[in-house]
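Only one protein chain is missing; all other protein chains are in place.
Up next is subunit A:
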Amino acid sequence: MPSAQSQSTSSDGSARYETHEHDVIIIGAGGAGLRAAIEASALGLDVGLICKSLLGKAHTVMAEGGVAAALGNVEPKDNWKVHFRDTMKGGRYLNQWRMAQLHAMEAPDRVNELEEWGALFDRTADGRILQRNFGGHKYPRLAHVGDRTGLEMIRTLQQHGIHTGMKVYMECTVTRLLTTPGSGGGSGAPGASGQEEGDAVAGAFGYWRESGRFVLFRAKAVVLATGGIGRAFQINSNSWECTGDGQALAYLAGAELMDMEFMQFHPTGMVWPPSVRGTLITEGVRGEGGTLRNKDQKRIMFDYIHPLYANETAPTEEEADRWLALSTSGKMDKNVRRTPDLLPRDIVARAIHAEVKAGRGSPHGGVFLDIATRRTAADIKRKLPAMYHQFKELGDVDITKEPMEVGPTAHYTMGGIRVDPETQQTRVRGLFAAGECAAGMHGANRLGGNSLSDLLVFGRIAGLHAGRHAKERSGLPSLDLGQIEDAAREALAPFERSSGPNPFALHEELKDAMQTYVGIIRTEEDLSEGLRRLEALRERAGTIRIDGNRHYNAGWHETIDMRNLLIVSEAMARAAVLRKESRGAHARDDFPDTDKEHFAKVNIVSRKHGDTMEVREVPLPPIPGEIKQVLEEE
């Protein structure tokens, strides 16, 4: 079906604005969005894919270490059950079990499918897809291409996707979702998570970055795949796009956010020079044998073995090194345990934080990551070429000769839009979400490699169910002109003010507030101060003034992103106040223990209520007996 540009003269706004109609629109062209679009197109539907940068540039392109899937190519003992157990344990059992199960079961098919579309992963000696070790994964599980796995993935999906008939709208930013009140027909089943019925989605409102002109999309179903919110923090590893747009769009349209307190700080970001502070160093460095040391050259991780992982972690350097030698040669021995350098990210990040705080850090406030003494220069250049270049060109460090200096960097958000685990549908009927902007799969802490697989598995599921939803509906939902006019007014307001603050300066202040008060270690007092600052920033953001015209105007774009960042930051701080325990990525100095009674059994959910954000606890869905059994096997 060819996509139609509406000629309608009705009072729904399509006469006034450039309008495009599709069965399904996908907002976001990272791994999740592309995979969703491919799936919906495969159902024979007319699909529009919208992204705010050029096609193929989405944040997914930066992913380095690999995609997790229990293919069992390197360790035949691996299977979905082990992957599922690792994922739940890594998430400290706050994951939606059904999502973790679907993910572990379907990831191998999704990775194999990429190969069918042209991806070229590194190979095992017998010619199959090679897999590497990563934190929290019991067996070598990450399919990879050197340290540029995300590039391989996005290019493969892009090259496959552009031949499926979808229409791509590049450099086009969505600022509002449009909804139809009440029950708009269709079969938007209330989710298994017990979310009751709400409004139905009708489309989206946005602008072309180039011209600044507004554009309207009408669709029967919408998938959000807009990625993360790393740009809320001073030190982060994320691309500029990660401003929480999808989470904010969904929230404003009446959907819920969940698990927002869980922000992953990746343990190894660059700390020097200032220009690249926060830029990621893949966990693959430790997967290939890299070790973390303090200024006295002592390997630090043996002092920070979490009780949950004590049974499976080597307590001595000797055993840790033996494990590495065995596992990289594909000969595992169950009596030799993993190195603590590969403990899950929350544990390693806090260990580094503690070493630095105790005065045992490196000259620029991190710790040392050493691969130079562990592998040959040729190995390092072959297995970690991008890291080698990154340090050589940006840090004046030759990692085949010297250690790197590393420290925690805001990296990934486990929280996001609350979805039904089977279908990825939100509380708003016809509105789906997948990838980093959705919540539930990773619980309190994500394992490395589990995001790229999440994008593929849930991108596909969201595309499938959005497609089915669209097929069940005969016509496009009606639009509400009032919503459209409000969206236009909201976007243009900064041009109409005579004076006001600079959006870039406000963004810096926001990052500073989040880093300082809602960062890696939290207290009630800090969080309250953080919320006060966010409130003040929100008021000032409402008075920003923009000069110039709408033609590719960076300041204007930044202003629109600020609204989204403020919403997700507030949700994060509020959820963090409510969770009075330490678990996974959420660490409270005033509640250092993990609470096995109350907080082990609830997720925290936020939702728009008039002009305020309502935050509440919801019980975790019960785990059926046979799944409990899988969790208890060892």
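As a working rule, contacts are C-beta pairs under 8 Å (C-beta built on N, C-alpha and C of every residue); 3 or more make two chains touch, one makes a residue touch a chain; residues count from 1.
By definition in this document, contacts and distances are computed from a predicted model.
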{"item": "Options \"3-isopropylmalate dehydratase large subunit\", \"Acetyl-CoA carboxylase biotin carboxyl carrier protein subunit\", \"Succinate dehydrogenase/fumarate reductase iron-sulfur subunit\" or \"Na+-transporting NADH:ubiquinone oxidoreductase subunit C\": UniProt name of the undisplayed chain", "value": "\"Succinate dehydrogenase/fumarate reductase iron-sulfur subunit\""}
{"item": "Sole residue of A:L151, A:V356 or A:A470 that reaches the chain not shown, by the stated touch rule", "value": "A:L151"}
{"item": "Among A:G435, A:P503 or A:G584, the residue in touch with the chain that has been omitted", "value": "A:P503"}
{"item": "Residue among A:P76, A:P273 or A:P622 that touches the chain left out of view", "value": "A:P273"}
{"item": "Interface with the unshown chain - residue positions in subunit A", "value": "2-5, 18, 20, 53-59, 61-62, 112, 115-118, 120, 122-123, 126-129, 145-146, 148, 150-152, 155, 159-172, 208, 210-211, 213, 215, 234, 239-241, 272-277, 279-280, 386, 389-390, 393-395, 502-505, 508-509, 511-512, 546-549, 551-556, 558"}
